[in-house]
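A single protein chain has been omitted; all remaining protein chains appear in their positions.
Labels A, B and C are assigned to the chains in the order they are written; within every chain, residues are numbered from 1.
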Amino acid sequence: MAERTNPKDWKSGVSPDWCPGCGDHGVLNSLQKACSGLGLAAKDVLVVSGIGCSSNLPGFFRSYGFHSLHGRAIPVATGAKLANPALNVIVTGGDGDGYGIGMGHFLHAARRNLDLTYIVMDNQVYGLTTGQASATTCMGVKTRSTPEGVIERPINPLLLALSAGATFVARAYSMEPNDMVEVFKAAISHKGFSLVDCFSPCVTWNKLNTYEWFKSRVAKLDGASHDRTDLAAAMRKALEEDPFPLGVLYERLDVPTYESLDPTLRKHGAVAGLPLGLSPEEQEELLESFL
Amino acid sequence: MAERTNPKDWKSGVSPDWCPGCGDHGVLNSLQKACSGLGLAAKDVLVVSGIGCSSNLPGFFRSYGFHSLHGRAIPVATGAKLANPALNVIVTGGDGDGYGIGMGHFLHAARRNLDLTYIVMDNQVYGLTTGQASATTCMGVKTRSTPEGVIERPINPLLLALSAGATFVARAYSMEPNDMVEVFKAAISHKGFSLVDCFSPCVTWNKLNTYEWFKSRVAKLDGASHDRTDLAAAMRKALEEDPFPLGVLYERLDVPTYESLDPTLRKHGAVAGLPLGLSPEEQEELLESFL
Amino acid sequence: MRVKDTLSLWVGGAAGDGIAAAGEALLKTFSRSGLHAYSYTSYQSVIRGGHVLLQMAAGSSKRLCVPDFPDLLVALNQDSLDREAKDASLGILYDKGRFTLPRQGLKPGCRDLGLPVSELAKEPLMQNSVAVGAAVRLAGLGFETLSALLQETFRGKSPEVREANLAAAKAGYDHAGKAFGSLGVRLPSGGPRRMVMSGNQAIALGALAAGCRFYSAYPMTPASSIMHWFAPRASRYGLVFKQAEDEIAAVNMAIGAAHAGARAMTATSGGGFALMSEAVGLAGMTETPLVIVEVQRGGPSTGLPTKTEQSDLFQVLGASQGDYPKAVLAPATVEEAFAFAALSFNIAEECQMPVLLVSDLNLSEHHETVGGLSLQVPITRGPYAAPGEDFRRYAVTDSGVSPRAVPGQKGLEFTACSDEHDERGDTISDVRCDPVQRTRMMDKRMRKLRTAAAMLPPTALEGPQDAELTLVCWGSTYPLLRHLMERLNEGGRERVNLLCLRSLWPFPWREVSDILYSSKKTLAVEGSAGAQLCRLIRQETGYYIPHRSLKYDGEPFYPGSTLAAIEAALGHG
Partner (left out) sequence: MRVKDTLSLWVGGAAGDGIAAAGEALLKTFSRSGLHAYSYTSYQSVIRGGHVLLQMAAGSSKRLCVPDFPDLLVALNQDSLDREAKDASLGILYDKGRFTLPRQGLKPGCRDLGLPVSELAKEPLMQNSVAVGAAVRLAGLGFETLSALLQETFRGKSPEVREANLAAAKAGYDHAGKAFGSLGVRLPSGGPRRMVMSGNQAIALGALAAGCRFYSAYPMTPASSIMHWFAPRASRYGLVFKQAEDEIAAVNMAIGAAHAGARAMTATSGGGFALMSEAVGLAGMTETPLVIVEVQRGGPSTGLPTKTEQSDLFQVLGASQGDYPKAVLAPATVEEAFAFAALSFNIAEECQMPVLLVSDLNLSEHHETVGGLSLQVPITRGPYAAPGEDFRRYAVTDSGVSPRAVPGQKGLEFTACSDEHDERGDTISDVRCDPVQRTRMMDKRMRKLRTAAAMLPPTALEGPQDAELTLVCWGSTYPLLRHLMERLNEGGRERVNLLCLRSLWPFPWREVSDILYSSKKTLAVEGSAGAQLCRLIRQETGYYIPHRSLKYDGEPFYPGSTLAAIEAALGHG
C-alpha cells in the first residue's frame, strides 16, 4: 500500500478526448486524487466501465481496466471481484449505461452488497450517441429523441439504490472537486456496494442541466445534522431537489459483504490465484461419488 | 362494458396444470372475479405474461393473451398498450420473471406510468425451473442453487416500485381471495402503473414461505389509519414485515399516464386502428421536405 | 483544356467544425441546381476532436460513388491540410490566415486557394460559409441557389447571424471569382431540383409510407438517425415513437404493438441486435409481424461504432434458437432502402413473421440525390379472421399462414404463446405434449418460407450475360461496382457483370446457382473478414467464389483499389 502518491501516476498515456468543459474531466481527476490519496497501488485497482463518453474513463486511467459493453459494467466487475476479492474494483459509467439499460444489474448489485464502488457520471443525457433522453433527463426536456419534451418522470438513483439495499449512497458534483475526492475516498474505503452519483454536465448535449443551472441547486450536506446511518433520513435527503444535497447520504456498516459470506471465498480466498487441477484425493472422491 | 358477469366466462378451455395447492390457483380465480366484477369484456382485455409457472396464467384465462419470453412481459404489454390504449392490459408473472431478469423493465414501467396492471405471483422461488433462489427468497434459505443458504438480501418489490414512481402499489395474498379481488379491481381501475405483489406460495419448492408461515405474518392494512396518498407512509408500510400489510399501500392520482401525454396518442387515439397509407397532401409535404 | 462536368470535393476537419452543415449546404446547392450528388462522411463517435472527412461527388449522372481523390479540398483545420492536401488535384480552399498549406507533396497543377477569411468574414468560425461560397463559385454555379438555401438554414437563428453568414458566403463566392478564376469545372446545372436523402431516411420514409404505426428503439449508431427522423414527425403522421430502456425492451414493445394490430418496427446496430435476437424467435413462434432494421457497423463487439462494415450477416441469419421462418432483405441503394422498407411490412404481415432489413453504415448514413420515389406504396396485410367462426388462430393451412385476430375483436380471443402450441394457440409443450401435433405446427410455420419467397425482390444478373468476370456483392458496395462495371464495359466490351444479393433469406438458390454456375469467373467484393456472403452462397448453392476482395478497415470500398482488385481477378488464369 501507499506505493503511489502522485495523482499523475494514475494517468494513462492517453489523454482524455472528452469535450472541453465536460464534467467527466473533473471526475477523472478526482478519482486519480482519491486513489493516490488512499495510497492504492495501480496493480490492485481494476476500473470497469460500459459504453458511453463517461465509460471511456478507464482508457485514461492508469490501472487495470475493462471497457466492456453498454450497460454491462456491473456484471463484469462482479465476476472480477468474486474471482479476486483482493482487487479494488471501481465501476465507472454514465446514466444511460447504469440507470437505463443497466438498471437491473445496478439494483441487483446493490442488494448483493459486493464490495464494489460504483461511480456514475450522471449528465442526464446520452452523450456519446449525440443527445437522446436518458433515465435521468428531466420532464419536458427536448432532446433529439424527445423533440416535444420528455414525458417520463426521471428516476431517482439515490432513492432506488437505498431501496435496493445499497450500503453506501452519495452524491458529488464535478465542480466541487475537493468534496468529490473525499466522497470517492469514503466510497472506495467502504466495505460493501457504494454508489456515487456524480453530476457531471454534458456541455454539448444537455442545455438544461448546465453548470449555471446547478450553481443554485446544489448544497453540501450538513454532516452534523444528518445521520448517515438512518435509512429513513437518507431517503428523505434523496428526495430533496432544491437544493440537491451533496455528500454521503447513507452508510451502513453492519451488513456483511457478499464475498465475506460466500462459502468458497471464505474457505479458499481469491480463487483466481489457486493452482489448477484436482488432488489425487479429490479425484478419487469425485469418481467415487458417481459409483 | 358490463357484458360478462360470470367469473366462469373468464375461464379458457384449458384447466390450470399448477400443482394442487399452488397459490396461483387463487390468483387466477381472483383475477377472473375482478374482471367480471368490473364488467369488463374479454375482447378488451389483454393479459401478457413472461415464462414461469405463474406466467402460464393467460392460457387459463379467457381473453386476449400473450405468453411471451421470460422477463419480457412488461415491454410486450407496453407496446400493446401504446398501440391501443383502449385495451385493459394486465401483466401477470412471477418474482423471477419480474424482479429478477425483468427488474429493469419493471422499474422503467413504473416511472413511465403507463396504465398497466402488474400482478406478480411472488412465491419467493423459481418454481418452473424446479426450485432455485429468486430475488425475493429470504436470506439463509437453502434452495437447489443455494445449498448453503441464500447470501443476498431479498429485494423489497413494494419499496422499489414506490421509489421508481409507481402510482399504485399493493400487496395481496392468495389465501385472502376476497381481499385480493378487491385489490385487483382497484388496481385495474387505477389510471397509471399499478403493482400488486401477491404472496402465492409454491407448495413444491418453497418450504419456508408456506401457508403456515404466512398465517401469523400477514395482516390487513388498516385503511382508516393509513393515508394511501402519502408516499413516506407507504414506504414505511412497505418496510413492515411482521406482519406484512395486505392491501393498497399507495395510490396517487395526480400523475398523468404516459399515454395521456404522448403527442401521437393525444392526436390520433389508438394507432392500431388507423387506416394505412399516407394522404396525397402528406405524401407531397414529405417529398418536399427532402428537396 | 476540356471543361470538367463532374466535381469531387472533400471537406476535412475536426468533429465539431461544422462539416455536416457545410456538406449539407454544398449537397443541397448541387441537388437544387438539378445535379446528382453523393456524399459520405467518415466520422468518429467522439463528439469533438476526431478527424472527420466528408467526401462528395456531383455531376449530371446518377451513377456516383465515394471518390478516391478530391478535385477540390476544403480544409477546415491544419490537420486536414496535413493529411489530405496531397490528394487534391485541382485546388485547396483553407483559411490562409490561420493555417499553412504544406509546400511539399502536392499534386502537380494543384492550386493553393488560400482564403483571407479574416478579411472576408467577421469571425474565424465563418470560414465554413466563406469556403462554401468559394466552392460553389469554383463549381461554376450561380450564387442564388446557395443564397436561398442559407436563408432557410439560418431561419431559426437571429437576423444578425443569418446576414453575417450570407455575407461571408457571398464574399467567398466573389473572392473566388476574382482571385482564382476558373478551375476548368462547370457543372451542368439547370435541371429540376432533386431530393437528397440518406439510406436511413429512406428506410424511415418507406416505413411511414407503408403505414408503420409504432416505432420503438434504443439509440445506437448508425441506426439512431432513423429515430432522429421519426421523433419530430411521429405525432404528425400517426406513428407512436417510444424510446425504450434497452434493445430488449424495444423489440418486445414492437412485438406487443404488432400483436395489438399496429404495423411495428424497430432498428438497431449489431450489438443491439444481439440483444434483440431472442425476441426474433418469439415473433417467429407467435407468428407476429415485425420489421427489424439492422444497420451494420465495424465489429466485433463495440468495434468501430462510426465505421462501415458488412459482417453481421451470420448474426442476422442465425438469430435466436431453433428453426422458424423469417425473411432477410438487403437494399443496395437509397431507393431500394425506401422500397424494401415498405415491402418488409407487407411480407411481415402477409407471412406473419419477422422481417429483417439489413443495411450498413455506408448505405444508411451517406446522402445522395434520389428520384422517382412514389409514397403511394402497395399495402397488403394478409388474412384476418372473421368473427363468429370456430376460430383457430394457428390453423394449419397450405401456405402456412393462418387468419389473424386483433385484441378488441369480439369472439376471437386467443393467447399467443412462445411455447409450442396447437392450432388454437393452447400450449402443447407440457402436460398436453404431442409429438405429432408438434411436427405439424413446425411444418406449418416453415411452409411460410415458400410464401415469403414469392414476395421477395428479384435476384438477377446485371450487365452483359457472358462477361469474363462476375462480381458478387450486397448492400452499399453495389453502386460502386455498378459504376465500375459500366466503366470496364465501356465501348461495348463484356468484361464484367454483377450479381447483387438483395434477398438473403429465404435464399434465392435457384437464381444464384443459375448465375454463378454459368459464370466464367467470380469475384466477391464484401466488407467482412470472414467472407460471410461467400459462405452463405456456398451454403445454399455449393458454389465457391474463389476470388475475394474483403475489406474490414472501417472505410467503404473506393474506386481505385476496387478496380485494381477487379483487374487482378480478370488477369488471373
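The rule we apply is simple: a residue touches a chain if its C-beta (ideal position, glycine included) is under 8 Å from a C-beta of that chain, and two chains touch if they have at least 3 such contacts.
Every value quoted in this text rests on a predicted model; they were computed, and no experiment measured them.
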Touch with the omitted chain, as defined above, among A:G23, A:P58, A:G131 or A:G247: A:P58
May I ask which residue of C:G371, C:P387 or C:G542 touches the chain that does not appear here? C:G542
So one chain is hidden, and I want to know which residue out of C:D82, C:E420, C:E468 or C:D514 touches that hidden chain in the complete assembly. C:E420
Out of C:E119, C:E144 or C:D323, which touches the unshown chain? C:D323
Any idea which of A:R72, A:R153 or A:H190 touches the chain not displayed? A:R72
Absent chain, residues of subunit C that touch it: 44-46, 49-51, 248, 269-271, 273-275, 277-278, 281-282, 284-286, 296, 298-307, 309, 311-312, 314-324, 417-420, 429-431, 433, 435-436, 438-439, 442-443, 446, 528-530, 532, 535-536, 538-540, 542-544, 552-555
Which parts of subunit A are in contact with the chain that was left out? 12-14, 17, 41-44, 46-48, 51, 56, 58-59, 61-69, 72, 74-84, 86-87, 104-105, 108, 262-268, 271-278, 282-283, 286-287, 290-291
If you put the missing chain back, which residues of subunit B would it touch? 17-20, 51, 53, 56, 69-71, 100-101, 103, 126-130, 132-133, 135, 144-148, 204-205
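Keep in mind that, in the parts below, only the chains that are shown with their structure count from here on.
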Based only on mean CA positions, could you tell me how far subunit B sits from subunit C in angstrom? 41
When the C-alpha atoms of subunit A and subunit C are each averaged to a single point, how far apart are the two points in Å? 38
Shared-contact residues (touching 2 or more other chains) in subunit B: 104, 108, 262-263
Residue numbers in subunit C touching 2 or more other chains? 235, 245-246
